[in-house]
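What follows is a short report on a single structure.
Yeah, one chain of the complex is gone here, protein chain that is, but the others are all in their spots.
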Amino acid sequence: MVIKEFKHVLRDQRSLFFLLAQPVMMILLFGFALSNEVKETKIIVVDHARDEISKTLINRFEQNVYFRIIDIVPDESMADDIFKKGLAKLIIVIPANIADDIKHQYKSIVQLIADASDPNTAAIVSTYAGAVFRDYQNELLGLVKMPYEIKVEQRMLYNPQLISAYNFVPGVLTLIMMILGAMMTSVAIVREKELGTMEVLLASPIHPLQIVLSKAVPYLALAFITEIIILILSVFVLNVPIRGSLFLLLAESILFISTTLALGLLISSSTNQQQVAMFISLVGLMLPSLIFSGFMFPIENMPLPLKTISNIVPTKWYYNIVRAIMVKGLGIESIWKETLILATMTLVLTGIAIKKFKVHLE
Amino acid sequence: MNAIVVNNLTKTFGSFMAVDHISFHVTKGEVFGFLGANGAGKTTAMRMLCGLLKPSSGEGRVAGFNIDTESEEIKKHIGYMSQKFSLYNNLTIRENIRFYGGLYDIPKKELKQKTDELVEQLGLTSYTDKLVQSLPLGWKQKLAFSVAIQHSPEIVFLDEPTGGVDPITRRQFWDMIYETAHNGLTVFVTTHYMDEAEYCHRVSIMVDGKIAALDTPNELKKIFETENMDGVFRKLARRAKRNE
Partner (left out) sequence: MKKLLIIVQKEFAQIFRQPTILRMIIMMPILQLILIPLAANYEIKNINIQILDFDHSTYSTALIHKLDASPYFKLVGLPDHPTIASHRVEQNKADITLTIPIRFEQDLIRDSKATVSIEADAVNGQKASLGVAYASQIIGSFNNEIREKWIQMPRLVEFPQIEVRSSMWYNPFIKYPLFMVPGILALLVTMVGGLMSALNIVSEKEIGTIEQLNVSPIKKYQFLLGKLIPFWVLGIVSISLGLIVARIIFGIVPAGSYLTIYFFSAIYLIGALGVGLLLSTLADTQMQVTLISFFIIMFFVLMGGLYTPIDSMPDWAQKLASFNPVSYFIRVMRFIVIKGSGIHDLLPELKAMILFGIVLNVLAVWNYRKRTV
């Protein structure tokens, strides 16, 4: 029976292709295309002064890799227009007489007008711009030695180059396992029901649990293979190493796959229509899994009710486990708590799923 | 006057020849049975005649039009009942009739009248505004057939129309077919129910993409020395290389 199911799955090549292509695509994208790095931000300078200091400052910005001056204009009245068309993200206004003010009043006020529609970028860009001014200011002060200096040494743990791959490879793994385990399995089971062949199988001497398991096994195998592919990609193409024990990682993954299979079973016993199964899987399962795993959005920033919900979502625990093993290189001593939670969830879910399935059959 | 003429019609998929140079004709008003095992090529052949599949080589004419170059024209003159279900389950009978009638350019006024007639004929008047999915299978089949011919086509193609239906309903269905054939409609039907072959004026049996036999049921029984069409088929099938 299991072999028949395997054949079934393998025959649908298009589905298989896109199933495997998904994580590959995501990893390649995250690895090579997506980033939060700020570079060559388009800015416009309003130079009221046109003196030697303003020229120096403009020069600084021109040399700076974070910025790209696309225009120097005489006044800031067009700011709204510029932002509305999306021509620049920051407008720097240098006041008239800046050279005089600095020499004689020892003070000058520079204005930054930021397009804060993307608050993150606006904050970072403003900070960087501010740093340019501060550096210049410090240069002016340079002749006087800075007393009472507190020097800050910094060290980045686990990820010295700040590669975001360390964050998203575990995330992509989690997502794909969820799709494979829950959605595909539930749809496969439900399709049998929709076509009517499920009844035929149930009438046969084969135990219902066997029927269900035989549907689940190919996807379990597929999930496992996909995981290996993802890991190979990460290690060799993205240079994201697996610092911890590979064995532990795979073992935890099998646990998580079982969790997703239990979820898939649960979904399949709730409906007889493929479309509904897909809908529940996508909107009811995947979306929350994605949101509450901590992969795309930081959990600690969420309002309390959402934070609580994230504790019930299995993906959060699995994601943490994978991160701990892959990126931090930790062993079972550090993640036994999460593992226990995941295992308990799996058992509970499986229990509910089996009961529901039995009831459903009658 | 031939409703359908086919000459050396062939269809290959890559290296696989599904339909192998078949030739035959169907006269107007005939009930023509197109038999064969699954995989023998009969559905493929029929789809070429209906303009659902492009022929690889050979020629054919349906209602006088070339199946290769004038397939869209053919569609105005034929009716079709697909093997998978052809009516929309979540539409009412009335809505289905109206929809398909509109597809074939039956004017609105005429449509209203036809709907009432059709429904009455089938005895489904009380179900007119109920969803098709609430009907038992046998009624659905009959309804599907009626809808397929409501635009008075010259030829109607039926692909395994009686699948899954009980023998009594099947008999009733064939009564319907006879009646319409009597009125001049040419019926081209594929089936794997060999007993239904007896109902046809002439029958062709496809084996491995070729037409292995073509004649009236009685003649075939004589030639193959069997009592029924089932026997004829079995003898031919034994020679078949392609099994499902």
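For clarity, chains are labelled A and B in written order, and residue numbers in each chain start from 1.
Note that in this section contacts are C-beta pairs under 8 Å (C-beta built on N, C-alpha and C of every residue); 3 or more make two chains touch, one makes a residue touch a chain.
Keep in mind that what you see is a predicted model, and the values were worked out from it rather than measured.
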Output for the hidden chain's shown neighbours is A, B
Touching the hidden chain, out of A:120, A:239 or A:311, is A:120
Across A:140, A:251 or A:340, the one contacting the chain not displayed is A:140
Answer key for A:58, A:78, A:112 or A:332 versus the chain not shown reads A:112
Answer key for B:82, B:128 or B:172 versus the chain not shown reads B:82
Those residues of subunit B that touch the unshown chain are 47, 50-54, 71-72, 75-76, 78, 80, 82-91, 95, 98-100, 102-105, 131
Per the touch rule stated above, subunit A touches the missing chain via residues 12, 14-15, 18-19, 21-22, 25-26, 29, 32-42, 79-81, 83-86, 89, 102-103, 106-123, 126-127, 129-130, 133-134, 136-137, 140-141, 144, 147-160, 162-164, 166-167, 179, 187, 191, 273-276, 278-279, 282-283, 287-288, 291-292, 296-298, 300-303, 306, 320, 323-324, 327-328, 330, 334
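In the analysis below, only the chains that are shown with their structure count from here on.
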In whole angstrom, the CA-centroid distance of subunit A from subunit B equals 55
